[in-house]
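Left out: one protein chain. Kept in place: all the others.
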Amino acid sequence: MPGEEEKQMQNRRQIGAMVGNHAVAYAVKQAKPTVLSVYPITPQTTMLEKLADYVSTGELNARLIKVESEHSVLATIYGASLAGARVFTATASQGLLYMAEMVYWAGGARVPIVGAIATRAIGPPWSIWTDNQDIMAMRDTAWLQAMAENVQEAYDLTLLAFRISEDKRVLMPMMLGFDGFVLTHTMERLETLDDATVDAFLPKRDYALIDFEDPKGIGAVAGPKTYMDYKYKAKQAMDSAKLSIKEIMAEYNEIAGTNYNTTECYKCEDAEYLLVAMGAWSGDAKAAVDELRQQGKKAGLLKITVFRPFPNEDVLKQAKGKEVIVLDRAYSYGSSGVLALEVKSALYGTQTKVHSVIAGLGGRDVTPQQIEKLVEDCASGTLEDERWLL
Amino acid sequence: MAEENEKELVSMAKPSEGSGGKTGTWRIKRPEIDYDKCTKCDTCVMFCVENVIVKDSESKPVIDYDYCKGCGVCADVCPVKAIEMLNEAK
Partner (left out) sequence: MSYMLKGTAACPGCPIPKEIEMILEITGKNSVLVVPASCSTIVMGDDTNGQPATVPVVHTAFAASASVASGIEEALEAQGKNANVIVWAGDGSTSDIGFSAVSGAAERNENIMYVCYDNEAYMNTGIQRSSLTPRGAWSTTTPEGKKEAKKLLPFMLMDHKVPYVATLSIAYAFDFQAKIKKAASIKGFRYLHLLSPCPPGWKFDPSLTISIAKLAVDTGIWPLMEYEQGKLRLTGPSNLYANKAKRKPIDEYLKIQGRFKEISPDEKAELEQDVDSLWQEIQERIAGKF
């Protein structure tokens, strides 16, 4: 319908190209946080520099606290968030681990915060290249977690994160991961919303815990009789967040002409062989699926966009009865690939065969051809229960 | 869980007297002020570490025995030794 198209074109005014770090910085600028605290770490640094630029020219009216460590990064924005400010930070790898204590603190305190994780391998060995170990290490912290497939998603998910995290039904911090170098430093086509549209989608934040008229001790001791009740509330909030996230994504899709959901089903409905993946290599997996389909193999991809809360219902619905191959860029030593564990758990009780593939650690490249071969091996019965793609 | 905290998403402590309990029950010794000796200098009021001594309408120091822990600081700082620490058991 011409009217509909026009409306969408109105809202999607700018078509350009940006590297991932700048795309996220641009989204942050549009979200208008008032307090930022960022500590440089590869591969996030060019985002920090862009933000510092915006602040110094006044394009972004925010305070950028240049703290002395990542632990202080999250401590400062936790404090600022308690006082009612919209806040943002970005980090990776060692930095995320160094702030881990405060990540748990923010999650437990149920305050809106948005953090971008430029995913990067954890040392030793020292590595600046991508994998998902860092963001997966934070999966128990009561933060919402999402992963971007490309620069466009990194931009959109950033805006979505501010809105989701501040939603009164949610009130949880949210982190979005986007692959280090592969997305942070790669230039891709990007459609950005205009400022007015973003303003309408992201109303001014209205939530603070510090109240001089009604003073309280925030985060005080809670004995055995009460502690667990707060954790149960967090669990309930996480569960109900699944619905809130879908609703907010639907609203965004209307405005932006996008198609976000907690998972993406790419040629998966009638697939016999179902790849499950998150992050940048989902794009490579899609390419592999297309090639396999050309060859007559019924391959498909279930892309996980929102990892926390884990979309078990979607996974159960799409994966049940298929031959599943989970691609993992993070491993729980002594057990299994992290995503594989979640997928198997979602499929508990069904007779679904799940193969776990561990690949791409420390930035090792994984090509669509390698992914195709996994499906081929699966079809010929030579794909193990767990394969490390070395 | 306490009713007021039902809606709190994280632990919140509201301003309350006796947050440490009825701390007067901790006492082994109990301060007694001899008002004949007392010069109303306010030293005990100033230095009572638990903030349980206040001045009444006649500026006399009054101890709240519900919360006084019997530490003896007031007796120690009183410049005219008007406060005696007596055995609580008596």
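Letters are used for the chains, namely A and B, taken in the order the chains are written, and counting of residues starts over at 1 for each.
The rule we apply is simple: a contact is a pair of C-beta atoms (placed from the backbone, for glycine too) under 8 Å apart; a residue touches a chain by one contact, two chains touch by 3 or more.
Keep in mind that what you see is a predicted model, and the values were worked out from it rather than measured.
Every visible chain touched by the undisplayed chain in the complete complex is listed here: A, B.
Here the missing chain is touched by one residue of A:Glu59, A:Asp211 or A:Asp239, and it is A:Asp211. From the set A:Gly84, A:Pro112 or A:Gly283, the residue in touch with the chain omitted from the display is A:Gly84, counting the whole complex. Of the candidate positions B:Ile33, B:Val52 or B:Ala82, contact with the unshown chain belongs to B:Val52.
Counting the whole complex, the residues of chain B in touch with the unshown chain are 2, 5, 8, 11-24, 26, 46-52, 64, 66-67, 69-73, 75-77, 85. Residues of chain A that touch the chain left out of view are 34-35, 37, 62-63, 65-69, 71-72, 75-85, 87, 101-102, 105, 210-212, 215-223, 225-226.
As a convention for this text, only the chains that are shown with their structure count from here on.
Contact residues on chain B toward chain A in their complex (touch as defined above): 1-2, 5, 8-15.
Partner chain B is touched in their complex by these residues of chain A: 108-110, 171, 215-222, 225-227, 229-230, 233-234, 237.
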